[in-house]
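To start, I am sharing the structure in question, which I have written as structure tokens.
All protein chains of the complex are present and in place, except for one that has been dropped.
Note that the chains take the letters A and B in the order they are written out, and that residue 1 is the start of every chain.
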Amino acid sequence: MKIRFSIVGMLITLLTVAVAAIWAFPLYWTVVTTLKPEYEVVAPGVHLIPQAPTLDSYLYVFEHTIIEKWYINSIVTASATTFLVIAISAACGYAVSQLQFPGRRILFGIVVASFMVPIPALIISHFVLMNDFGLINTWAGIVLPQLMFPLPIATMVYRQFFDSIPKEFREAAVVDGANEFDVFLKIFVPMTWGVTVALAIYTFIVTWNNFFYPFLLTTSDTAMTVPVGITQVHDAFGVQYARNLAGAVLAALPVAAAYLIFQRRVTEAVMLSAGIKG
Amino acid sequence: MAERRSDTLSIVVFVAPLVVAYAVLLFYPIYKMVELSFTDAPLIGDGHWVGWRNYQRLLSDGLFIDSVFHTGYFVLLTVIPSTVLSLAISMMVVRLKGWLQSIVLACFFLPYILPSSVVTLLWAWMLDFQFGIAQYAIIWLFGAKVSVFKDPVWAMPMVALVTIWWTSGFNLLLFIAGLRNISPEIYDAASVDGAGRWRQFRDITWPLIWPVTVLVLTFQLILQLKIFDQVYLLTQGGPFNSTYVVVQYIYKQAFTLNHGGYGATVALFLFVIIATLSVVQLQVLRTRTVE
Partner (left out) sequence: MKLIKAIAVACSLCALSAVAQAKTQVVWWDFLSGGDGVRMKSLIQQFNTENPDIEIQPTTLEWGVPFYTKVQTGAAVGQGPDVMTYHLSRLPLGVSTGTLRPYTMDELKSVGLGADDYFPTDWDAAHVDGKLYAVPLDIHSIILYYNKDALKAAGLLGDDGLPKGLDGLDNFNAALKKLSGGKTQYGVSFASSDGATIWRIFYTLLNQQGGVFLKDDKIVAGDSTAKAEKATAAMADWIAKGFAPKLTEYPASIALFTSGKAAFHINGVWEVPTMADLAKNNKLGFEWGAIQIPTLFDQTATWADSHSFAIPDRKGNPITPEKLKAVLTVISWMNHHSLFWATAGHIPAFKPVTESDDFKKMQPNATYSTLAKTAVFDPQSKIAGVASPVYDAATNFILPAVNGQMAPADAIKQMQGELQNDLQ
């Protein structure tokens, strides 16, 4: 009985690993292609390992595109969005959970309802609005509309988190004479550390990856973010596979690294946003 | 007295940023969009009030109706297959332990971490007609190379394939969490009773994982209705408009053809559909978890 199960078990495990390998193969193949010289990329036959590995494609991307500008734009806008989302949602989630004020339920109801709003459908209004403020092709112009993507969920997550803290906690702190801000910043915020880190990393990754909004809110290539820039600018590349893919790899590197380093946090954030405890 | 005032002040400080954000970035745009849909304004600038004309035009706009069907076709090709696939894979992954599980999980989840433009560049290369490595598989299965994104029959299914590869990782995590919540004792009891693997799945796993399945299905549904990136980057709506989807039509009308008013009408249509489905999702979820 036991032996039979473990053979079947082993086979299934092997199958799982095989499927995972196939699933991840495009990633491997892409990286390998970027390390090959162009003539090897288009040579007939399949070479799973580069025979003359080179970093030429990457050098080309750095020399012939303004990817450095795009990186700065991506880092600034993703960081700003993350910071703003965390700050606003933590504050509001805290208030709805712990403080008493009229309209508290209505406010939270609106937040929950807003989760059902498809933000991309508002792109026209957002574009016009950012133009009215003169923010097209600026960091603020990209950051502001993007806020609305993660804000509802983050607020709900924080609210749920703060709800799980007994009321006595806050009452004790207030009785001690501390004002609201101190209580929030010095006591409650540190308690949220795990959740905050997870949400922050995840929000950063998701915001970095946005395409539709940065694509439409920038009309000049110096204002683009990395995911947008690599698809928009066509030099006399012709069909240069390795170089295009090198651009793609460079675009994905930061978020892939963030995931691999903080794998558990990202997983936690995904679970939180789906409302499941894992 | 002083304490009360600081209370009000602090509440305002905590809550105001969100309220302001919502007012400026959500409610005002929604209002503007509705208003715009009744005009013939260009993207930037003013237009004239035209009443219901844009809405009437929607009903007879061939490309719009096509884009709705294409979006539906795409949803059909991605939502259920992705969910089923993720469930199957999750059952395989949950058996693993330790670092092996971490690596395997990373293999499936890493695509989800990538920007859409990277995913499409990657797959455009894999499926390249001249040099793509996936063409070998196509030749093996179908006998000849296919220029997949130029063929009206292949294009949408291939976009769907890319999308499934890209987003299944998310579903996978949810299913794994759900599976972990099922106590192993139930399975032990069942196998003691002589129930085989299939019986166990049908009678234990499937019903207990159902809430997660519903969550995943509806999440995928709402996500895929909003598709734009993959279509724009892989096929631009072609070939012969066979992959045109609703969000792309919004883009075409508002940004390419400069019809702000009409574009807003299309956007409003999508908005209402997705919002309605989201409400339905919430209700279904509520009833299911109550059970």
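Note that a contact is a pair of C-beta atoms (placed from the backbone, for glycine too) under 8 Å apart; a residue touches a chain by one contact, two chains touch by 3 or more.
Since we're looking at a predicted model, the values are computed, not measured.
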* Which of A:I67, A:A80 or A:V255 touches the chain that is not shown? -> A:A80
* Structure fact -> Out of A:Q100, A:S164 or A:S220, the sole contact with the unshown chain comes from A:S220
* Structure fact -> Sole touch to the unshown chain from B:T8, B:Q56, B:Q130 or B:T276: residue B:Q130
* Structure fact -> Note that chain B touches the chain not displayed via residues 42-45, 62, 129-130, 147, 150-151, 236, 238-241, 255-256, 258
* Structure fact -> Touch rule applied to chain A and the missing chain gives residues 76, 80, 83-84, 87, 127, 131, 135-140, 143-144, 216, 219-221, 232-239
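In this section, only the chains that are shown with their structure count from here on.
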* Asked: Where the centres are mean C-alpha positions, what is the separation of chain A from chain B, in Å?
  -> 16
* Structure fact -> Per the touch rule, the chain A residues reaching chain B in their complex are 9, 12-13, 15-17, 19-21, 23-24, 26-27, 29-30, 33, 41-42, 46, 87-89, 91-92, 94-96, 99, 101, 107, 110-111, 114-118, 120-129, 131, 144-145, 147-148, 151, 155, 179-181, 184, 205, 208-212, 216, 226-228, 230-231, 241, 244-245, 247-249, 251-252, 255-256, 258-260, 263, 266-267, 270-271, 274-278
* Asked: Any idea which chain B residues touch chain A in the complex?
  -> 6-8, 10-11, 13-15, 17-19, 21-22, 24-26, 28-30, 32-33, 36, 43-44, 89, 92-93, 95-96, 100, 102-104, 106-111, 113-118, 120-123, 125-126, 128, 130-131, 133, 136, 165, 170, 173-174, 176-178, 180, 212, 215, 219, 222, 225-226, 228-229, 233, 247, 250-251, 254-255, 260, 263-264, 267-268, 270-271, 274-275, 278-279, 281-282
